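Starting off with a structure, shown below.
Only a single protein chain was left out; the remaining protein chains are all shown in position.
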Amino acid sequence: MPVDQIVKTVVFVIFTVMTLGGGLGVVVSPRIFHSALFLVLSFAGVVGYYVLLDAGFLAAVQLLIYIGAIAILILFAIMLSRGLMAERQSQSNQQWWIAALVALLIFVVLAAVLWRVDWPVASQQALASPSNAISQEGSQLGRDLLGPYVIPFEVASVLLLVALIGAVILARETES
Amino acid sequence: MIIQSIWLAIAFPLAGLLFNGLLGRRLGRGVVGIVGPGTVALAFVVGLFAGLDLLALPAQDRAIVVTLWNWISVGSFRAGMSLLADPLSVLMVLVVTGVGFLIHVYSIGYMEHEEDRLYARFFTFLNLFIVSMLILVLADNYLLMYVGWELVGVCSYLLIGFWFRRGDDPQDPVRLKDGELVPVPANLNPADSGKKAFIVNRVGDFGFALGVFLIWTTFGTLNFADVFGAAPEIASGTVTVITLLLFVGAVGKSAQLPLYVWLPDAMAGPTPVSALIHAATMVTAGVYMVARSHALYALAPTTSLVVALVGVITALYAATIALVQTDLKRVLAYSTISQLGYMFLAVGVGAYASGMFHLTTHAFFKALLFLAAGSVMHALGDVIDIRRMGGLRQKMPRTYWTFVIGALALAGFPLTSGFFSKDEILAKAFEFSPILWALGLLTALLTGFYTFRALFVAFWGSARDQELFDHAHESPGVMTWPLILLAGLALFGGILGLPQILGVDHALAGWLHPAFADLEGEGAEAIHHGLSAGLEWGLLGLSSVIALLGIGLAYWFYVANPGWPADLAVRFKSVFKLLVNKYYVDDLYDLLFVDPGKALARFCAQGIDNAAIDGIIDGGARLIVQGGAWLGRLQTGFIRHYALAMFLGVIVVVAYFFLR
Partner (left out) sequence: MPIEIPTLNFIALAPPLIVIGTALLVLLFDLAVTDKRVLGYLGLVGVVIAAGVSIAMGPRPATTFQAMAISDGYALFFNLVFLATAGLSILIAIDYLERHDLQRGEYYALLLFSASGMMLMAAATDLIVVFLGLEIMSVALYILAGFNWRQLASAEAAMKYFILGAFASAFFLYGAALTYGATGTTNLNQIGLWLSGGNSDPMALVGLGLLLAGFAFKVAAVPFQWWTPDVYQGAPTSVTAFMSVGAKGAGFAALIRVLRSGFGDSAYSADWALAAAVLAVLTMTFGNLAALPQKDVKRMLGYSSIAHAGYILVGVAAASESGVRGVLFYLLAYAFMNVGAFAVASALERRGEFSTTQRDYAGLSQREPLLAVAMTVFMLSLTGMPPLVGFWGKLFVFRAAVEAGMSWLAIVGVINSAVSAFYYLGVVVQMYMRAPAEYSPRLVGEESDAKKPAAVNLEVAIGTAVLLAMLLTVVLGLWPGPVASLVTMMPLG
């Protein structure tokens, strides 16, 4: 086994431990704030996967949006709700094993799918082509967003608007 | 042109029906009494204008089809909600709405003692009756006609059984001179009478339905024009079967042998209903249907012969029963059966226009007679037994005189409407076969006799029941004016169809000619049938003599020598009993059909249904409800349970797609 292959494997294992360990931490940690921090760890592991796969743009997006925005948003939300911040509560009850069983079942089914599927393998040439470079990806993305994907792009803004109105209504309700 | 809106003729009474049915109770009888007759009057006006529109068209174009919407369209089966306005149907519209209107007006007075609720209900049903009959006569296909046909049956059921709480009406027995008491069968209670009418009609309707099915399988269409157009190419055996089946329906609806039994019992309904059933709606449907289907009947001489024979035999048969009836309305009921026999005789010998002519005049004088009889009942507190009347002509002059006119027309007294129409039929029958003519003439003799027997017993002589007599009074104007109008029609209605030999046109035959133009030798120019003028004058004279003879005999028996009938009854006791009991046909039917049917029904209801089927169904239903309650318990309300179930569902779905 060549050296870079070994290094890659080691790095892969590290990222896997981050991702899975983070996920487990989210589920079992008694403080919700810690859960959120574990979530960041899990996201970071996924960033590592993308880097390993040479998908630089995706890695950047994952980092910016999931860690930079979503996880931080969750942390803010937790910190702003005082009750949640202080509370320690067990995340499991006597039915936890049913949930675990179901999760395991889903895992088995999905794993079976992944096992049986003939995954297409891109040629080395396609991977090496310059179109994969981040700058190229970025401009192409912009072009696509205002070209073929303009409707999803615009409609997403409607979705956000609806969510915003919903948030306002919920906030006002608690006041009144 | 208003004829394009001929549906209005149905729509107006329908609107009245909905109005009275939904709001009548609240708005009171004043409004009901305006809306009911008013909407029928509007329908009459529509019919009148439609008739004028038809006149404005060239003769060969006088058949307008108005398609309202496509009703059913399944596969190749198509039935349009479409109406046919031609001289035949418009004539029927005028008869139905015209006579129907007068009966409606009369009902305002006749039903005045009913409570508001029943009053509104009565007018609602009455309008429904008119609507049903108009659907029947205006249909342009057999399916829609069948709808009207069945609706008419429903209406008769509703109206005959209107006083459904009343019980049987026992009749006083006849005391013969030798002291023997001859029991008179009781009048059936309204509820049972309604059922009887409906069920007997259903027997006929079944035949009619089979006929319609056979038309469909033979022609692939139910549309009149298409069926009649294609009829000549069809095997004559098939046409014979079709026409016979249709005639079974007519026998039921128009009360001919052997399905006539419902009509006498239909008297249990309020008298205006009897008038409506006997004159304007219902019983005329069979005659109309045969006239409408003349293109088929003309191709089936066997069926036509059957029709003519059934008609003439029924005419004579019913006339004999009418001789001894003691119930005024029953006399009239059997006379209706008898007169309908004449009409079938006419259409059976191919004289469709003559049949329609008699239908029209009969509508006038029979409505008149019934309404006059109703006026008597109204005056006497619902007593209808002529043996308890007598001398009423002094108390109720208007009713009396109009009844006289109706009786003259029914008896075929010269120059009245009934005289011309009956004579026309007899002349046509003579042309076809002198035997039929002779039977018809004999019936005419009996008709004159029994009609005036009832008249003399009820109105002449002295009071037999003083208490009743003192109570009697003339009916209010709202009842007598329709009588007077109808009397005018009954007296002068003959103008519609004066015989050719008088040197004038036969107006009705000319009007109907376009509808029957496809038949050879029918219509205005052919009314001058194969008989010589001398023979025709002879027949006319003979008819007059026979009518006068019948009336005279009645006078002789019941006014001049009142003891004679009693002597005769003793001498021919068995015949008398046979007639009083209506040839025991009702009892025979009871024995053959009604009692076994009831026994079977009782067995099915108690043995099979209650014990076996209900047990299974009830058990099944309990099980299902139990299952529902059990499923409901799964609905815990906890999100975690729902989520769990959803995830399990996803696993199953994905596993299915993955493994399948």
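In order of appearance the chains are A and B, and numbering begins at 1 in each one.
Throughout what follows, contacts are C-beta pairs under 8 Å (C-beta built on N, C-alpha and C of every residue); 3 or more make two chains touch, one makes a residue touch a chain.
None of the values given here were measured: they were computed from a predicted structure.
The omitted chain makes contact with just one of the residues B:Ala533, B:Ala560 or B:Val625: B:Val625. The omitted chain makes contact with chain B at the following residues, 69-70, 73, 621, 624-625, 627-629, 631-632, 635, 637, 639, 641-643, 645-650, 652-654, 656-658, 660. Residue positions on chain A in contact with the hidden chain: 113, 116-117, 143, 146-152, 155-156, 158-159, 161-163, 165-166, 168-170, 173, in rising order.
Keep this in mind: only the chains that are shown with their structure count from here on.
Rounded to whole angstrom units, the spacing between the C-alpha centres of chain A and chain B is 84. On the chain B side of its complex with chain A, the touching residues are 640, 644, 647-648, 650-651, 654-655, 658.
Looking at the complex, you find that chain A touches chain B at residues 95, 98-99, 102, 105-106, 109-110, 112-113, 116.
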